[in-house]
Structure formats: structure tokens, C-alpha cells
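Provided herewith is a single structure, encoded as C-alpha cells, for subsequent inquiry.
Subset of chains shown; positions unchanged.
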């Protein structure tokens, strides 16, 4: 558990380098990431290389007892390279070129660019293969950022045709799987398939979904090309990638080629971009579940402690608004990341940059080199982590405190995300917000959650929560049935079992292959605007529901009805059912519940599964377990208190947790109760 | 009066075909429409045809006592055809190609595509010319849907130049009629004219209006090409087209080549797309005037009973929201269509499709083949219509109940729509909503209305309502003057008589050629935002007005002032005038009235014209007359009651009409009074 920083030695006069590195070490930092946009500095002209500045930086980092993380610089090829190979530029769906001028100006499927990528990666790998200060590598930078995951150029057209040939073998197989009989879309050859370019009417959803998969696979392939070169040069290096967008790229697939996943965490930015309405507290510190879902996803993706490769250090340049973060928030974010399973939290950037596109992005130091607010928080975080490691006892390899095995799996899947993005069927449906509704219900009860795809091994979990399991194959249905029969408690929600793996409706009524497991059919579904928000009676109490309603019909000797719509057109119609199957049971929620209803359903699920929980904490307070300790993080602007056992020992803070503060105790989570404010 | 369905035999295994057809017959259906997107199935490879599947479907339909409506498949040419003739694709105004991938991917002016169209149409016409089961044809499908009515490609450029040559003969004539002296737009030859492609500043309105006319004419010409081939093959076939968009295509012009018009009616979709705010009742059942205006337009367009070629069967895929329709709404829509003059109402589609772009569109059967909510309503509608036909006595030819002659004409015109779209002059002006304001005022009084262009024969009508008669020629002014002098009652509203036929201002002040008829000038006009909503005093009462105010100035010995603005800058200025001319009179309303003011003005007009009316019904209840019967349709979610004569006989229901229900009585409309709820 340690703190790092992202450093751009190429941005500053070389004479400042040693003072900067010394100061990093003084601050308690252990890792320094470098080089991800420095291609033009590394190779100022075609074939002319200059690595001396980087050699020196690595060398100083080693001298001061830290380790370097290097990056391949492929996210920003120099202009001379683009001018030599203009075909590497991406194209929009309407044919417009995405020109040079920002970053990420290359197509993953350009053979020319793959060649250039190999060349520079090999050069770097070779140069640092024997350098003991270099701990490992980050490939490229934030694949897909700025909407660059999907490209519509001719190179992509060719690669897509190859990808389809590989997947379907015969074009008639594709015709059948996609269902091209609709609107005369039958294809006579793979050569007839283009990227889904601009059309007047909608594209075929099966074609779009395969294009989304192909696009993600293109990045996986491109990334693997780099990983292999780096591994070959030095197999003790770790290789990771810093994820940013969690939308267009399948993080599970990329992570399979990495030693661990890392991601770039900007709490006040994400929360503004990913939500409709944001509170002032969230503008100051972000939202713990908005953050936590990503922490848990990237931890689960590689089944390993993750890194926050870039941690917000203060005010930043890209969200609509950038209020100053709350006092201590930069420390809170680091400790909370560790609580959720991070090994290293690396602030971005060392020093505010005086030039270029990110001048309004703060650093640990201000532009004039004086410590900024983030610096003080980083020093505190480093010192706290040292202290906590000594209390908790670090792992054998010295790099990690263990996280507990999760009792609950939250199923999440990129195919589902993409398919639902293609057919959301209402402007108000958002896959991530639906998933987060259930994630929050678990986390407010202090449950430790793995975020895994439906293909994960489920047997180890006491309960499995599967929000909107949209695409379901017979195989998946069998897996889930076995899980429940074996005593698992499964929660499945609205819009599950709708489609097959090719984004076609199942022959059988929804939930398709899950019908016998769920013990009920979806008779009707409807999307509704806010003005039609409804009510569900569950367990004798009234709750709110919205966005999407399914009218459920239990099979004979099928599921038990546990919730019904109340007072609208669907008055009395089943909305929530539970079906006992083997030694377990499955609950199906056919609407989008308000947070209280999600909490009630999830609470009952956890009870049945025998998962230990706490009372529900308020939305801005989250309790985590790591290294045998209990971490209480307060993302609110006011203090909050917990009722803790009298003999609780506090490794950090105490039972009243200040604003944007963290307390750590040896008391068991289940022994803590939130005190009302 | 009968019920039909749209069927896609090519989407299902052939072995299911007979069971499906049998079930249709059992449900009481009489017509089955097929084939409109099946080109790739009919001609899987260039020149290789396969019609056997369609032969068999037609044959089964005949065997089970029904009749087939076939379609030309030209709305979705196969990919092989597009690859052979990439020039058939349309272009956006900015030059972007509208690529293959959805539907309607062809330009009406492509000679290559017209050749291909002729080929497939002749092939089909020839094959089914002697088949007694085929009742007639639908050409193509929903011309102009997805914004494809206007194309900006080079083929269109050439065709537009020819169209202009034909219209103007000499380029100097065009220069004068358009008024190209403005901004140096004088042309030296027709070859200098391009489609109105992307510019920095606005285009010349006269050029835009002619491009709109040209675009509509291109479709008329393209459609006629198909009609002629079909008529030549079998002159007993009817030929129709299913209109969808009522915006870019002149339905009157297309209908002139058809036996009758049909249209695709999706009540909960249209109401969301065509209005700003929608009530929950409208989300469940649509709005009767939003629907009725189209029913009456398409009935009037061919002066013949129309078909609803596609009738919404339940939840649908394309509006923002798709709540489940109200209980019985699918039956309500069918009966209401018949009440407004439909002969056949054909549900779209037989069965929910498992693949492609419309998986979220319901059918009479669900995807698994079980009856859905629409099926039950369709069966009821078929049975009700049988019953009503027996009560009312069907027409001699067995196909139609007569609709009464309308007492009132509502003038509507595409040239006006397009010209006002080019120069709306405020974001709040919407031609259709303005027309609908007056349509609703007529229909809430149970008046039967024809929706016709200003060129229609008006003498037969007791009253004529002309909302925003924007383009007025001397000839039209004379027609209207003769109508009024002959005893007609004419209502003309704001923004009338503004422009000549070329979208140029008249020399004379507004209302231009209508000045002496109206007996007043428009001194000033203004557009106003909501914050400037105003008041008009009419007949001693205060009403609201909005969006557009004209300050009227009666001529000496001209019109009488009947309404004045009150309390704003224009306080006391005439807003509404009436002018007695010959044996009739003309009323001019110089602002956008609220519904009460529209009702008061229209009520007075009808009184003067001696048109029989009812008291005003609430907005969700409409009374129609057909086949000697009075049809009361309730689009609301609550029951409503009418006060009817004691001896009224009820052919359907009774004097209390349930939610989404219809009652039919022999009582005269004028004998009915809505009871307050």
C-alpha cells in the first residue's frame, strides 16, 4: 500500500529534475509514472532517438529509493509520423477524419500504426530491460478516451470483415444469427459488410453489437501486441493499463492480458459526467458508490489488487464545474481506494503544467513549484498508509494487504451494456445507474462485493446480484440454475433474459432461458416517463418504482409473488417474485426500484444467504474491510458518528468521523451502527 | 368495414405458415398485407428470383377466405444492389452519404434506381396479375420516413435543374419570380442552380420552397412509375400507398394517382413526436384530434374511404416512451378510424419480430406466438364491425358504410406548411398545431370536416376554415371571394395572404390579395415569447392569445371589429374582424387564440352558417357520424356520460362510455349533450 505520482520530466528544465525527485521521496512517494505522451521527445525525428532525459529521470528515482513505472508513448504519435502515415487517423461514422491536434489520433486496426507501435515499444523495452528501477509498464494511455474506441475507417472495415469471417465462418451463419431477413438485410458475402456508417434509419442491432465487440477486441489485440513485447523483454516487469472510460472497452478482456488493472480516478469529474443531478457534497468529493463500483470492477477484473494510476489531486480541467475539493478529500480518495483494494494510488500530476491542453489541471505542486493542497493530502495519505500497514501487518511480499473474499457477486457485462445502449427504449434507462442502484443497496449494508461477468465462477458466493442480465444463453441459464440449486441466493432484475447472444429475441417469452428458474414470465413491459412514476407494495410497505415496468405472471407451481404494482393501470399485477429452486432461491424484480425498495429486496436476499451486514449507512458513508481492519469513509461535508463496541481500537481517527475523513478500527463491521445525524 | 393485418411470412419457418393464416381467419381478419421489405428474399442474387414462399402465402390466404395486399419491395433494396449501384444512395445537405444499413437508402431521382424499380415491379405485377386472391397493391413503404424525402445528391441537382427549366422556361423568369436581385443571387442559367446545400447564412426562401416542391414532385413521379406498371398488369387491382410522414410529401399530389389513400397510425407515437407536452391519458391512447386530423386528411385526399394500413397493436419501439396502451385502446383506435371514414384497419404486425430493428414493436401475437393484448382487441374490433355493419346496412358494393357529406372544409396545404417551415419567425410557431387549434374547435362541436387544399371545390360547404393561408394568389382570392359572396362563411387566420406563390411578399400590405375580402389590413405583426402572452376581448369576454399578434386596421366601410387586444402595448387594437361580403361573411383572427377563443369564434361562424353542432365535448371525447349512426369515442382513462334521447337505440354500448371505449347509437349527434364529469 503506497502512494505514487505521475511525472513529466520532459516538461521542465532538466536542472530541476533532481530537486523534484528528491521532494517526491521526501513526501513519502514510492512510485513515479513517466513517459506516456513523450514519443516526440523520445524520437524527435524518424529514426533518431533520445532517451537520455528519461534515463536520467529513472536513475534519480532509483537513487532516491523509489521505483519507476514507464509507459509506451503510443497514445500520441508525433506529427511527423502522422504526416508519413495519414491513413492511421480515425474516421467518424459520417466519414469525417479525426485529425491530428489532440491525442489518441490513431486507428487500432491500422497495420501501419501497429508497425510503428512495435518499433517504439521494442526500442523502449530493450533500453530498460535490465534497469532495476523500472518496476513495470503501463501500455498506452486510457484506450478509448474522447470517444476513440470506435472508428469507421476502411482499415476497420477490412478488419471487421475478417473478425466476422473468423466468428461465423460462413455468411449464411451470420445471416441466421443476426436475423438479416428483416428489411432485406441478407448478405451474400462478408465483403458486403461495412462499418455502421451514417444512415437515415437505424442500424440492425445485431450488426451494431458485433461492431461494438469487434471494436473492443481490436483494442485487446492492439494492447496484447505491446504486452507481449514488454513481457518478452523482462518477465519480472508488471504490465498494466490505466482504464478511463468504462463504457466502450471490455475491461475484463483487456485485464486478462495484464498483471493487474489500474484506472484513473477523478471523483468530482466522474460524478458530474455520469449523473444527471449532483449535490454540493458530491461536487466537493464525489460519490463513494460511483467510485466504489469502478474500484471493485477493476479489482475484480484482474482478480488482483488494483492501482489508481491517476488520482485527482485538486481542481481539474475537464468537468463542467471544478469547485475546490473538500478539505482532506485528496487523502480521503487515496485511503478509500486502498480500502476497496488498491495497492498503489498515484496522483496525477506532480506539478501543474504550464502549457498545452491541461493547464487548468492541478498537481501536487502548483505551477510555480510550491506545494498545493493535494501535496499536503498526499503526504498525509502516505504517512497514514505506513501507519496502517504496521498495525495490520503487511502481506508476505510486502506489497499488499489482503482484501476479504467477497460474499456477494454483482454481475456486470459489457455485452449487456452495449446491447442496452443500442436499444435503451427510453431516454431514462442507464445501465450503469441501474447496476449502481443494487451496488449501493449492498454497500450501504457494508457488504464486500466482487464485480464480475456472468461467466465468473459463482459457487464461492453466498449471493449473486444480476441487474438487467439482458443477453442470456442456455448455457448461462444452466450455470445460474446450478448455482441456485446448490443453495445460492440469486437476484435478477428487469430486462433480463430478453435476448440471445446475437441480440435477437428468444423464441420463448422473457426471461427466455431463465423462465423455469425464475418461475414466471414477463407478460408485458412498458417504459414510462417521470409523470408515470408508480408504486410497488412489497412486504406490506409502499415503495416507488419508475422508468420500466414489467407485468409478471408466475407459472403454475412457479414463483411466489412478493411485490405488486399498486394504484396504476397495472394495479395488483405482480412486480416482484421469488422462486425456491433446489437449496436456494431466485428473486426477480420487474421494475426499477427506488433506493428503499432496492434496499429491502437486497436486505432480504442477504438475510436468506446468511451474509453478515450492518444497518444501512447514509449514502455518503461507506464501510470497507481490508487487512483485517474496518475502514469508515465519510464523503460528506459534516461529521458523522458510529456506535462502536467499547473495546474497539482505532488505528486511525475514532468513532466520530470528520468531513472528508476516514477512520480505521479493528472492530468488526457488523458491530458498528450509524448514529443518526 | 373490416380488419386486416400486416404479415411477414419470410420471417418465420415455412411450416408455421398455415397455422398462422388459419389463426388470422379465425380472428375475423379479412386482409393480409405482405412483401414490403422482402426484395432480398424475392431476388437473393441479381436476376435470380424466388417467389414461391409468397405464392404459397397468397394461396393459403385465399384458401382461408381472406385477400392479400401485396407491396413493391422498393423501400429496402438489397446490399448487392447498392454495391452494384452505389450512386443510388442519398446525400445530406452537407454532402454526407446516407449509407446502407437501415432502410429507404435510395434517391428518388436516381435513374439507375428507377430502372431497378421498374424491373422488380414488372416482375411482381406479371407474377400475380391473374391471382384472384390479390386485391391490390401498396407502392413502396412510407415515402420520406426517416427524413429521406429531401436529398442533395448530384442526381437531384440535375433533376432540380430540369424541374426548374420545365417550370420557368427562361432563367430570367426564375430570377423575377424568386427575386434573385437580393444578395446578388441572380442566375445566368439553370445550370447554376444547386440543391440548397450547407451554407453559412440562410438560403433564399424561394429557392428552398421550390426545392421542397421539387422533392415532393420527385416522389410523385417515382410513385407514378410503379402505379402505372401495376395498373397495366391488372386494372381491377386497387393501388394505394401507406403515408407516414405528413410533412415533406404532398399527400394530395400522390393520392391523385391512387385509388385511395392509406396511412400508418401509431397514436401514442405521433402524439409524443408532434407535441411538446403530453398527458398520461395521451400516453396511453393518443389524442383523438391529433389522429382525426390525419384520418380526415387522408380520407379527403383521395375523396374516398381510406385504410389504416398499419395500426398500432400495443407497445411500440420508436417514441421516447412506450407505456402499455389503455385497456381496449387497440379496439378504440380501429373503431374510431372507421368512424372517421376508414374501410379497413390493418394491424401492424401479426407477430412480434425476433430480429432486426423492430424487436421492441409488439404484434397481435407475442414473439412466442401467443396472443398478445392487441390480438384480443383486434378480434373484438372485427366482431364489433360485423355487428355494426348489420345494424347500419352496408353499402351496395359491400365494402363501405357511407360517411356524411361534410358541412365544413378545413383548408390545408403543403406549400403553406413548407413556406412557414422555412420562415417560422419564432420557435413557437407550428403550422400543424395552429391548424389543429381550429380542427379541435370544430370537432369538439361534433362537426364533420373535410381537410382539403384551397384549390378544392368549396361551394358545397356551409363554412370554410382557413388557418394561416400563407401563400395567396389573385386567383385564390377570387375563389374565396366568390365563395363568400355566394353566401359562404369563411374564417381566415393570422399570417394569411402574406406571400405570393413564389414565397415573395405581395406588393400590397397583408393580407395582400385578400385585403378587400377581409376588409382590413395588417398594420403590424409581432412574435412574442410565453412571457408576453396576451389577452383578447371578444364578445365581451376575455380570452388568451399568444405566439403571434397582428395589429389590424379595418378599411373605411370595411370590416367590423369583433375582438381587441387588451392591456398590453397594443391595448384596444383590433385583433379579430368580420366583414360582410355579398351573402356571406369573412372573419379574420389576427393572433393565435387559446382553445376557448378558437371555440367561441368557430361557434359563431357555425351559427351563422347554420351548421348543426353539439355543445363542446371534452378534448378526449369525439362524436362522429357514419353509416347513419353516431359514434362516441372516449380516449380518456375515465368513463364519461352523455345525455341522450330516451328512445335512442344503442348499437354498441350505452350512454355511459367506459375508458378507451366506443358507443354507437342511432340518435342524432345534435341530440346528445356531454354530462359534466
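A few comments on the model shown:
The letters A and B name the chains in turn, as written, and every chain counts its residues from 1.
As a working rule, contacts are C-beta pairs under 8 Å (C-beta built on N, C-alpha and C of every residue); 3 or more make two chains touch, one makes a residue touch a chain.
This one's a predicted model, so the numbers in the text were calculated from it and none came from an experiment.
Shown are 2 identical chains; the number of copies across the whole complex in this structure file is 3.
By our rule, only the chains that are shown with their structure count from here on.
The mean-CA centres of chain A and chain B are about 49 angstrom from one another, to the nearest whole unit. Interface residues of chain A facing chain B in the complex, by the touch rule stated above, are 94-95, 178-188, 192, 194, 196-207, 423, 425-427, 499, 504-509, 524-529, 531-532, 551, 569-570. Residues 10-11, 37-41, 44-45, 73, 76-80, 83, 90, 92, 96-105, 145-148, 280, 283-284, 315, 317, 320-324, 326-327, 352-360, 366-368, 370, 373 of chain B touch chain A in their complex.
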